[in-house]
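What follows is a single structure, and I will ask about it in a moment.
Subset of chains shown; positions unchanged.
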């Protein structure tokens, strides 16, 4: 089941450079693992913004919340979820 | 090059049923042709709304505007375009 | 799986009284049937507004869209869907 | 009498981990006690957000404000209350 998810990131300013690098590395690893197992289907950068649009393919709402709230950057994100259904014109 | 496009449809109320059916058929044919040639990559229905999110893969802004403004439903749509770039975490 | 759905109704002004009454009767019957089969779990009137908040319990996004877009009043509604997950404090 | 309440949480960043854990434990206990006595009828997590929708069943506005302003997380919440009435289609 598909969801469009917009994530806007505001990095905390009180982290050291090393802490920030580590945080972003954990975020990347977390995302790429979910991409590999197919649940994080698409991730695109919104041009000019520290934000992305992603498409998730999961079993239900609970699973999606679990994945999103598990993001290392979750405390520093504003997230909006749009549930998607099959479009009648889709081939 | 990718763009996320949101389309909200407000059908005119002064069309006959036959005219509406014909209009929607033209829209569907137009969309499916572009899906077949790969430029209209994705189309999803936004749950509960007469609206969709789509992803277009085109050469440039001009081509995208040409495709969108050519939609039979274009005069009855509110469209918002978000240019997408490659995300650093994308595998 | 649960969704919170807000529905704002704007009745068309060009229907006769009889047509309006019939439309609303079909809407009520449609809603009550779904309430009886458990998929439309809750429906509350928003005080002072021709609008309601409802909770749906369905299998997935597609089913929800099918139910909502099948509403007799669907063409005269503005609908917003919020997917719900289990809250960690819920007993 | 029913109210739909949306609560968006922004945790303060200057608390220690222990303080945060204690605060959240108090919040959970407070919520579960009200769920047990029936006044906090429903609580759902909004997918992807540190926010919830809840339904309260209380005698009047004053009681609701007392319950909400007594939440341990109240100083770190943005709350919006929508009064609900019985819907004519409700079975």
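Should a chain be cited, it is by its letter among A, B, C and D, assigned in written order, with residues numbered from 1 in that chain.
Operating definition for what follows: a contact is a pair of C-beta atoms (placed from the backbone, for glycine too) under 8 Å apart; a residue touches a chain by one contact, two chains touch by 3 or more.
Remember, it's a predicted structure, so these values are computed and weren't measured experimentally.
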Item to complete: Start from the 4 shown copies and tell me what the total comes to for the whole assembly.
Response: 10
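The rule is simple: only the chains that are shown with their structure count from here on.
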Worksheet item: Looking at A-D and A-C, which pair shares more C-beta contacts?
Response: A-C
Worksheet, complete the sentence: In whole angstrom, the CA-centroid distance of chain A from chain B equals 24
Item to complete: Provide the C-alpha centroid distance between chain A and chain C, rounded to the nearest whole angstrom.
Response: 29
Worksheet item: Among the residues of chain D, which ones contact at least 2 other chains?
Response: 45, 47
Fill in: Chain contact graph, described as a line, ring, star, complete graph or other shape
other
Response to the item:
Touching chain A in the complex, chain B uses residues 2, 4, 27-28, 31-32, 35-36, 42-47, 52-53, 55, 82-91
Discussion item. Which residues of chain C touch chain B once you look at their complex with the stated criterion?
Written reply: 3, 5, 12, 14, 61, 64-65, 68-69, 75, 79-81
Worksheet, complete the sentence: chain B contacts chain C in the complex at 11, 13, 45, 47-50
